[in-house]
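Note that this complex is displayed minus one protein chain, with the remaining chains in position.
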Amino acid sequence: METSEISTNRARSPERARRFSDRLASGDTAANLIVFLAAASIVFITSWIVFELYRNSAASRHEFGWSFLTGSSWDPVNEHYGALPFIYGTIVTSALALLMAIPFGVGAAIFLAELAPPRISNALTFLIELLAAVPSVIYGLLGIFVLVPMLKSAEPAIRATLGFLPFFKGPFYGVSLLAAGFVLAVMIVPFIISISREVLLAVPADQREAALALGATKWESTWDIVVPFAGKGIVGSIFLALARSLGETMAVTMVIGNTPQISMSLFAPGYSIAAVIANEFAEASSEMLRSTLIELGMVLFALTFLINGFARILIITTSKKGNAT
Amino acid sequence: MENPIRVTSVTGTTPGSSALPRGAEAGSKGAGTAELKLRASNLNFFYGKFQALHDINLDIHENRVTAFIGPSGCGKSTFLRTLNRMHEMVRNTRVEGEVELDGQDIFGLEVSQLRRRVGMVFQKSNPFPKSIFDNVAYGLRVNGFAGGKPLHDAVESSLRRAALWEEVKDKLNDSAYSLSGGQQQRLCIARALAVNPEVLLLDEPCSALDPIATAKIEDLIFQLKDSCTLVIVTHNMQQAARVAEYTGFFLLGRLVEFDKTTTIFKNPAQKETEDYVTGRFG
Partner (left out) sequence: MTPRLFYRKATNYVMLTLTGLCALVAVGILFFILGYLLWNGGTSLNLDFFTKLPVPVGESGGGMANALVGTGKLLLIASLVGVPIGFLGGVYLSEYGGSTFSFLVRYMTDLLNGVPSIVIGIFAYTVIILRQHHFSTLAGGIALGIMMIPIAVRSSEEFLRAVPASLREAAVALGASKSRAIVTVVIPAALDAIITGIMLDLARVAGETAPLIFTAFGNQFWSPGWNQPTSSLPVMIYSYAISPYDEWHRQAWSAGFVLLSLVLFVNVFSRLVLARKGHARS
């Protein structure tokens, strides 16, 4: 560009300074400062949370080191704590929840995005999003008084059909890993549905039309073309749901049985990280117990952080792909 | 090109529709005596690395209407927006060269002061989601005008100047969105006029309007000429011919030709200009 060379000497360097004085004169600087401080405080608060978790878990980290994550005794009398039963309970209940929620949530999302007429789809989505707004303590309430008795009465049937599996052995009191997994599944289905639906809707129409034009049935075009196209985004929605279920506290606390043990059987009661914090923190009498619970909080934070981050990457890359085409 | 077709019908419906001679006549009448109002010298404009304007030099005269024509994307809006530094709203833009308003470098002026003096009306009417009154009063309030009778009077006179008063005087407190498209555009003109700008920049003010609304705005431009300097971008060559004393033709970011409107349309110096005004050009 020849012109730019000719006129570089005319480039206005004092421009910045002038603009600053403009802003100062018009009160822009004050406004800028206020909103900047608000934004900065978000960064500050989030970092502060991480810092407090780290600082207040120091005693526990020094005492137990990495073996904290693999130890399985929970012994308040001798102040010896291992996190494994809680990590186990958290992961098993969440995995169970995903197992039940994925087919269901993705199925419903496919229906809403691809098959239902827009008006019906919007109405149903509206209702499903309401489901996501139900507070978790309400799910816990229904878990205790509806789900647990229901599972109890279904116990003989489960034993008769699936009893040969190691997952359905031992006594069953209702409150259990199974019950917690169930409640979590119900809670995360709306998330999977609404995010997957959005990802599916973002798939360009020409993809579908191409398949249909080749004589594919509606289902074939959906399952063979649209769903794979949105695949990463759907997986992302599943991971978001997973992060949520890992951190879910109240509903799980109310139905998991709160017993720190590691058992193959889903009929057995268990414990989750969030639940043990909820139950023990207020009454934690010793420094060490409190520090241990905070370290558990930090583990939970780290888990959800990793999974959320992963989910976001997946969702962002699929929506980019949709936009590019 | 569909413009000429639409335009011929406009010419038919415009009141006093021998508009072309009228504009041309006005152009020949005043050109020599007018004072210089705005001057751009060696103006280059960049959107990031992309250079949208190349070395623009031109003078705009006081109390005259100056029109800019040219194919889409040639930089007309960009140039217009540079004149009151609206380009600063867009990230990553850079200007080289000079623009002077009454001999003063506009980049040295306080920007809101500059914009008060050099007002702007946009292609798509953009009234605020406020009442008709508050729309017109906005600029006055921003510039430190308190409420009460003086404010009301100022609003009224701006609406009168924009030839809108009779249509809205009974519903000043209604939402501006209750007006028709043409009324909304005149409201935007009234809003811009309220702060008494010395220069009014109009970026395709009629492109979204029907012929009758367009005619009203053209009439308005004639009346405003006495009190202010007007610069108008238009895709409609007949419109330029009707309203403007001076016309500039832009092509690919360069000002190909700038002269009296009659010269541009009847006797252009450049081949490209001739091709464009005779419709032989995309």
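So that you can tell them apart, the chains are marked A and B in the order they are listed, and the count of residues begins at 1 in each.
The definition used in the following text is that a residue touches a chain if its C-beta (ideal position, glycine included) is under 8 Å from a C-beta of that chain, and two chains touch if they have at least 3 such contacts.
What you see is a predicted model, and the numbers here were worked out from it, not measured in a lab.
A.B. asks: For the chain left out of this view, which of B:47, B:138 or B:222 touches it?
C.D. replies: B:138
A.B. asks: Determine which one of B:37, B:191 or B:216 touches the chain that has been left out.
C.D. replies: B:191
A.B. asks: Write down which of A:59, A:116 or A:201 is the residue touching the left-out chain.
C.D. replies: The one listed residue touching the chain not shown is A:116.
A.B. asks: Looking at the full complex, which residue from B:119, B:182 or B:205 touches the chain that isn't shown here?
C.D. replies: Counting the whole complex, the residue in contact with the absent chain is B:119.
A.B. asks: By the contact definition given up top, give the residues of chain B that touch the hidden chain.
C.D. replies: So the residues of chain B touching the unseen chain are 84, 86, 89, 91, 112-113, 115-116, 119-120, 122, 124, 126-130, 138-139, 141-143, 188, 191-192, 195.
A.B. asks: In the complete complex, which positions of chain A touch the hidden chain?
C.D. replies: 22-23, 26-28, 30-32, 34-43, 45-49, 52-53, 55-56, 103-105, 107-108, 110-112, 115-116, 124, 126-131, 133-138, 140-142, 144-146, 186, 189-190, 193, 217-220, 223, 243, 246-250, 253-254, 274, 277-278, 281-282, 293-294, 297, 300-301, 304-305, 308, 312
Assume only the chains that are shown with their structure count from here on.
A.B. asks: So how far apart, in whole Å, are chain A and chain B when each is placed at the average of its C-alpha atoms?
C.D. replies: 54
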